[in-house]
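Presenting subunit A:
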Amino acid sequence: MKEQELIDLIEKHVKYEEGSIEVYAPRKLKFILKKDDLVDTLLFLKRNGFVQLSFITCVDWIKDNKFELVYGLVSWEHKLTVLVKTFIDRDNPKMISIMDIWPTAKYYEQEINEFFGVYFEGNPNMSKELILENWDSMPPLRKDFDPQSYSNEKFEIRIYDYKMEDKKKK
Partner candidate 1 sequence: MGEIKALQLFHGPNHPGMHGNFSVHIKVDGDIVVEAEANPGMLHRGFEKLMERRNWMQNIALILRVCVVEPDINEAAYSMAVETIEGMDVPERAQWIRVMILEMARIANHLMSLGGIGGPTGLYTGPNWALVDRDLILDIFEKITGARVYHMYIVPGGVRQDVTDEILKDLEKVLDDIEKRLPEYRELILEHPIIQKRTKNIAVLTRDQALSWGVTGIALRATGVDYDVRKYDPYLVYDKVEFDVPTVDFSDAYNRLWLKYQEIYQSIRIIRQVIEKMPSGKVREKLPGNALKWRVKKGDAYVKLESARGEFGYYMVSDGGTKPYRVFVRGASYPQGLLGIEKGLPGTRLEDVAIWLDTMGVCAPEIDR
Partner candidate 2 sequence: MVNMIILAVVFVIGAFIFQVTLSGFSRKVVARIQKRRGPTVFQNFYDIGKLLFKESSISHGFIFDFGIWMALGSTIATLLFMPVGGWALMPKYANIIVIIYLLAVGSLGMAMSAVGSGNPLASIGVSRALTQMFAYELPFVVIAVLIIYLAKSSNILKIIEYQTQNGWNLFSMPIGALVAYISLMGMLGKKPFDTPIAPAEIASGPLVEYSGKYLGFLMIQHEFATFIEVGLFVHLFMGSTSIIGFLIKYIIVYISAVMISSVMARLKIDEVVKFYWRWPLGLAILQAIITLGVRF
């Protein structure tokens, strides 16, 4: 399938209020749509050959007060890669889990929950730790988290005992 055929197919069959499709590189498409239309679209894509979920990730657009969720899908049949993106509110970030469509989403969602604080409804792992153990600060991949100050607070700065003159003489 060519990129344009997929665009036509999606535009014909998926009802979405607002959104855009763009081909950003050969065989790679970007698809931005509203949060409520996301799951239907993903289901449609899965039924139409996109059997593999490559990844889910999140981008913190702190200036717009939004999180952007990105779902990467691959179709072997069509040899296409699609990024399906949606924006959610940053203050109360919630999303429906797609574990039932792709079981592998479980851990991607858990990771996003841990690093961005997005809550995925329907995912049992939401309160479990995955990578960060005993984390006591805000989700660290948010843009307002400052690793330098966190590190200064938690760890001692190592000071080396040497003098420039000593070095020069040696």
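Picked so that all candidates are chains of the complex that A comes from, given by their letters.
To be clear about the criterion, contacts are C-beta pairs under 8 Å (C-beta built on N, C-alpha and C of every residue); 3 or more make two chains touch, one makes a residue touch a chain; residues count from 1.
These numbers were taken from a predicted model, which means no experiment stands behind them.
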item	value
Touching candidate for subunit A, same complex, options 1 or 2	1
Interface residues, subunit A side, partner candidate 1 - complex	24-25, 27-28, 30, 51-55, 57, 59-60, 70, 72, 74, 76, 79, 81, 83, 102-104, 106-108, 115, 129-133, 140-141, 145, 147
